[in-house]
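Below is a structure I'd like to ask you about.
Removed: one protein chain of the complex. Kept in place: all other protein chains.
We just call them A, B, C and D in the order they show up, numbering each chain from 1.
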Amino acid sequence: MPKYKEKKFARKKARSNSHHKVGLSPGSLVHIGKVKTDKPVIDLIEYSKEQIIEKKDIGVQQAKSHLDTPMTTWIKVTGLHNTQMIGELGEAFGLHPLQLEDILNTAHRPKLDMVNQAIFMSMKVLYKPSPEVNISADQVSFVLRNNILISFHESELPLFDPLKIRLQNTAGRLRTKGPDYLFFALIDIAVDNYFEVIENTADLIDDIEDDLFEASNDNILMRIQQVKRELLFLKKNIFPLREALMSLIKTDSDLIKDDNQKYFMDVHDHIMQISDSIESSRELNSSLKDAYMSIISNKMNQVMKTLTIIATIFIPLTFVAGIYGMNFEYMPELSWRYGYFAVWGVMAGISVIMLMLFKKRKWL
Amino acid sequence: MPKYKEKKFARKKARSNSHHKVGLSPGSLVHIGKVKTDKPVIDLIEYSKEQIIEKKDIGVQQAKSHLDTPMTTWIKVTGLHNTQMIGELGEAFGLHPLQLEDILNTAHRPKLDMVNQAIFMSMKVLYKPSPEVNISADQVSFVLRNNILISFHESELPLFDPLKIRLQNTAGRLRTKGPDYLFFALIDIAVDNYFEVIENTADLIDDIEDDLFEASNDNILMRIQQVKRELLFLKKNIFPLREALMSLIKTDSDLIKDDNQKYFMDVHDHIMQISDSIESSRELNSSLKDAYMSIISNKMNQVMKTLTIIATIFIPLTFVAGIYGMNFEYMPELSWRYGYFAVWGVMAGISVIMLMLFKKRKWL
Amino acid sequence: MPKYKEKKFARKKARSNSHHKVGLSPGSLVHIGKVKTDKPVIDLIEYSKEQIIEKKDIGVQQAKSHLDTPMTTWIKVTGLHNTQMIGELGEAFGLHPLQLEDILNTAHRPKLDMVNQAIFMSMKVLYKPSPEVNISADQVSFVLRNNILISFHESELPLFDPLKIRLQNTAGRLRTKGPDYLFFALIDIAVDNYFEVIENTADLIDDIEDDLFEASNDNILMRIQQVKRELLFLKKNIFPLREALMSLIKTDSDLIKDDNQKYFMDVHDHIMQISDSIESSRELNSSLKDAYMSIISNKMNQVMKTLTIIATIFIPLTFVAGIYGMNFEYMPELSWRYGYFAVWGVMAGISVIMLMLFKKRKWL
Amino acid sequence: MPKYKEKKFARKKARSNSHHKVGLSPGSLVHIGKVKTDKPVIDLIEYSKEQIIEKKDIGVQQAKSHLDTPMTTWIKVTGLHNTQMIGELGEAFGLHPLQLEDILNTAHRPKLDMVNQAIFMSMKVLYKPSPEVNISADQVSFVLRNNILISFHESELPLFDPLKIRLQNTAGRLRTKGPDYLFFALIDIAVDNYFEVIENTADLIDDIEDDLFEASNDNILMRIQQVKRELLFLKKNIFPLREALMSLIKTDSDLIKDDNQKYFMDVHDHIMQISDSIESSRELNSSLKDAYMSIISNKMNQVMKTLTIIATIFIPLTFVAGIYGMNFEYMPELSWRYGYFAVWGVMAGISVIMLMLFKKRKWL
Partner (left out) sequence: MPKYKEKKFARKKARSNSHHKVGLSPGSLVHIGKVKTDKPVIDLIEYSKEQIIEKKDIGVQQAKSHLDTPMTTWIKVTGLHNTQMIGELGEAFGLHPLQLEDILNTAHRPKLDMVNQAIFMSMKVLYKPSPEVNISADQVSFVLRNNILISFHESELPLFDPLKIRLQNTAGRLRTKGPDYLFFALIDIAVDNYFEVIENTADLIDDIEDDLFEASNDNILMRIQQVKRELLFLKKNIFPLREALMSLIKTDSDLIKDDNQKYFMDVHDHIMQISDSIESSRELNSSLKDAYMSIISNKMNQVMKTLTIIATIFIPLTFVAGIYGMNFEYMPELSWRYGYFAVWGVMAGISVIMLMLFKKRKWL
């Protein structure tokens, strides 16, 4: 089972990577996680109702120069392993060292904080990285300031591309509303994507259930355990969003305009529905394990019954045959004319009685 | 088991249907769910204490013209797949795009929100669609405005028909009270209907319990699993109503008159009782699985005991017969006069001792 | 198992009875439940510190005439199936239609509401109706107004009789305190009675435990399942009282005098203790099921060991005997002088080795 | 198993004793519980910083005469079955009838109430009454008034004796602080004692775990069940103290001086720690049951494997021997010169193949 072991090994390595900074000063910039892109890239889109400007792969200073324009600015940072660049960005846009630490720590659970008149939120984008691995998580962090939204991505995912197309649409709501609506739109895409992931897992559970009631083998247990791990993974990465979004909704910060609050409420409702689904799936999955146990017991029962029926019928017959195989000098039955046929009769009688008994006990 | 698989397939398809809108602008009008009616229909009933007017299959513009009448207006929309019509209705009656999205998304959990001086609530009507399928859910959404109640139904269900008859009754409470009471009356009917669904499930559990203690077979496990799924389905579609109704009761909106609040309180009490029943059923159902396991073990025990008794009695006897079937030249017992009968005696002795031993151990 | 089935049938019928009113106007007076008395009866006791008047089987109008006397009035209605009479009573004493509906619906969970300057509370009286059935519940509803307490009973239970005797006692606290204390006294009696019911169930659990460790049979499983049902029944009928009493204690209504509040607090404490006991019993009961499973496994183990020991000793011996039962022309051992006895020796040797092996493995 | 049954019987009797007062007026003085002392005794200790007076076995009237002294007075009542004396005491010190009822009802859960400018609290002292019984509970109730603390004890326990010695110490904190500190000191002793009880139970669990992994027998199940009962008992008697102490800490009553509040906070912390330990123990205990089941299954597996190996090796061999024991006239092998030895060879071959197969499947 080398593939299985490989996964384990990867999991362990990921874990041991995730916190090698005990004793470092808090707020020290250390990238925790795998390097998923070649080179960190800063992209920028600046838009108002009238116009839209898109710049690719710019430097920190160029990004900073857009700080005071009246347009809405979306700075998209892809790739986190250049800690120096992140540090400079943080300085340029006045981010708190602890926020920078959270942006770089991709092992962190989703969180929200509001300090220094900025809203910081980090969450996970879930996707299926390869046919063998079901779920992988990339961290996305957002910093919402005055009229700027900075988003930090672990890797370039095609997930957010439709948003760029919607931004081109002059008549779209995105263009008329500010950076808080852009912020919402990004979260909304990530959360909508969760539904697909949950559905995949629900499909897996259905597949296991099918296989279970048809023919059970060892593998099923491993698959159930695997689904359990995945559901725990989903729970860990999604459930904290509930609180995060709730405090975003209840905030009295000016950064979220009042008439946009209901959009965040809508995302919160989606998260609640996803939470329900995860809990349902967890219950179904764990009940599959019980069902599996029952089915094994049931099968064993079948095997036992067959053995018992055959053995209990033939054991007495064999005994009878053994009796008349004895070599005693004086055994009167042996010389009877129809002794042999009488024995056959006795044996047939025993068999019939046995079978009737089994019938009565409903073993047949 | 082709029927079982069919169900699975349907379930998967339903899921994969339910969210095909990642990347779309939030509030985009997409109908999520199965098309359950031929053609969307708008019906209208307008009533006051004195008179009642009923119009069937009218257009959006005609519906809009009833916006400013002093009478209470109930606009009933059946069928949701004509997104354009729903969009026009939304514009005509000032609904928020997110509310329209929720009306069209039949995969959503029950929810309540109060924006733009309107109360929006969506819930499920549960019914048994066919002899094979136990529970199906249709979404019903309500928008309560000034003196208008708009209800959106996935399909035409006979459930709400008695209400129309009660509306004809000039002396009835419905005619004297406003749209909030009509709103309550519709919810009340749907919730009363839940009781029946729960009772059906409780009956299923009772049936399983009966079959369990009489004669157990594989099928039982599948039925328990099925009931588990149904109870999870009920929980998912009913539990969120508790909060929804509670915030309806606690609202200080003018749309719910003070002396009607107690009616919503009454519905809330019913939901609490239904929740209790669902939880009880879940416990009973999961305890049935344990009982089933025990019964299987018990039966196996019976089978084992029979095998053991027969085998342990005959194995030594057969050995004795084998001994005297040996062909040694010098075996003194063989030439004894009553050797053969002595062997029979020994065998009888062994059997009796064995049986007494079993008796003592309470295996017989 | 016809008795068991009968119970099931009764349970199903009770359920299907309990909600036949979907579509009816809320507040429609429909009696839900079994008719437990011949004829509804209104009794009346009017008392002050100085005097006490008792009237039996009076009419609604006569009852109404006591509305304005300065004395404390207890109107006791036994039997709920005359919905017309209940309706008249409701009108005479100004009860809300929803309260009347709750009074008549005996399938409802305990509840409290305070509307129209009256306190309404409904709860269950638990008792053992017959030797076969352990627990049955009768609904008692109370309406507390100015100086009147109306109690509605499903049937005539001897439980509340001691109260009438205490009322005769001129020096008793009941006579000096108002209708709120009478209200408390009635609840207190019902709650004190719960203790007995819980104790019965705890005794049942103890009995099962005894039988379990002595000799286990199928029946035990059914009894555990039965106790589980009963505990769920108790939970459903008792737990909601906690909130109900708590809001009674915290109310600022004048109907409960300040110095009587501690009496309700005391009842609340009792309910808390009963809740603890129910939860403990539930845990013990479910742990009995696990113990039962273990014991079955244990027994199977015993049976298996016996089979294994006997079979593994005799199977090799029988083989040896079989060897020398072969009819080969040239088998040197057969003609040895002491061949037969040598074989006996070999067999004894095998047996001893086997037994020692079993001893070492602690199977003997 | 007569000892086990005895315990059960005692438990049932204790329960049936515990509530024989349905129908009695609330506040009626009835002693509920076993009589644990010969004769109720009132002791009194009166102390100030300067002096200390101790009086033993005084009457109610003499106790009352200490009501107005400026010194701190501790009245210690041991033995509760003289309800008349308790009633007189209640009258003398102005206790509420419900408090007296709670003092006498030793089956009650821990509680706190604050009425009539007095703090009433009842809790349990846990101890090991005899080598066979692990835990027993004695109720201790406290009434704290102005400068008097009355404590009611079911029986004379040596637990509180060290306090008397500490009271003799003129320089001790006890002498300088008022009755609230004395109240705390008594609770603190009882709670410190809980630790010992918990540790005993934890030791029991460790013992079971040891025995479990060494050699399992039926007894283990009974011991696990016994520990479960004990932990439920502890939970029932300790957990309610958390709330009780919390409301004591949050009270704004003058009876608890501000700078003594932190002492009660400290006791509360201890209770929290004890609660943690109880929950841990409960988890460990229930996981032992699972482990026990696994071990039984494991052993069964061993037994089965042995049987299978021996049977599957010898069954084919015996068959071969049987073949050549047949008496057909024409069986060519029988007359072969080395037929007999060839058969031995075949048999050896079969055995070796079988053993290699088992080796491969890791059954050996």
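Simple rule for what comes next: a contact is a pair of C-beta atoms (placed from the backbone, for glycine too) under 8 Å apart; a residue touches a chain by one contact, two chains touch by 3 or more.
Since this is a predicted model, take the numbers as computed values, not measurements.
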| item | value |
| --- | --- |
| Missing chain: touched chains present in the view | A, D |
| Candidate in contact with the missing chain, chosen from D:Leu44, D:Ile148 or D:Leu174 | D:Leu174 |
| Residue in contact with the excluded chain [from A:Lys128, A:Lys236 or A:Lys359] | A:Lys236 |
| Option from A:Lys36, A:Lys76, A:His108 or A:His270 whose C-beta touches the chain left out | A:His108 |
| Identified contact with the non-displayed chain, of A:Gly87, A:Pro162 or A:Gly339 | A:Gly339 |
| Contacts of chain D with the absent chain, listed as residue ranges | 159, 161-163, 166, 172-174, 184-185, 188-189, 192-193, 195-196, 199, 202-203, 206, 209-210, 213-214, 262-263, 265-266, 269, 272-273, 276, 280, 283-284, 287, 290-291, 293-295, 297-298, 300-301, 304-305, 307-308, 311-312, 315-316, 318-319, 322-323, 325-331, 361-363 |
| Residue ranges of chain A at the interface with the undisplayed chain | 1, 4-5, 8, 11-12, 15-16, 18-19, 21-27, 96, 98, 101, 108-109, 111, 113, 115, 215, 218, 221-222, 225, 228-229, 232, 235-236, 240, 286, 289, 292-293, 296-297, 299-300, 302-304, 306-307, 310-311, 314-315, 317-318, 321-322, 324-327, 331, 333-340, 343 |
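By definition in this document, only the chains that are shown with their structure count from here on.
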| item | value |
| --- | --- |
| Length of the shortest touching-chain route, chain A through to chain D | 3 |
| Interface numbering overlap (same over half, different under half) for chain A and chain B | different |
| Fitted rotation between chain A and its twin chain C in degrees, CA, nearest 5 | 145 |
| Between chain C and chain D, centroid-to-centroid distance (C-alpha), Å | 26 |
| Centroid distance [mean C-alpha coordinates] between chain D and chain B, Å | 42 |
| Where chain C touches two or more other chains at once, by residue number | 293, 297, 300, 304, 307, 311, 315, 318, 322, 325-327, 331 |
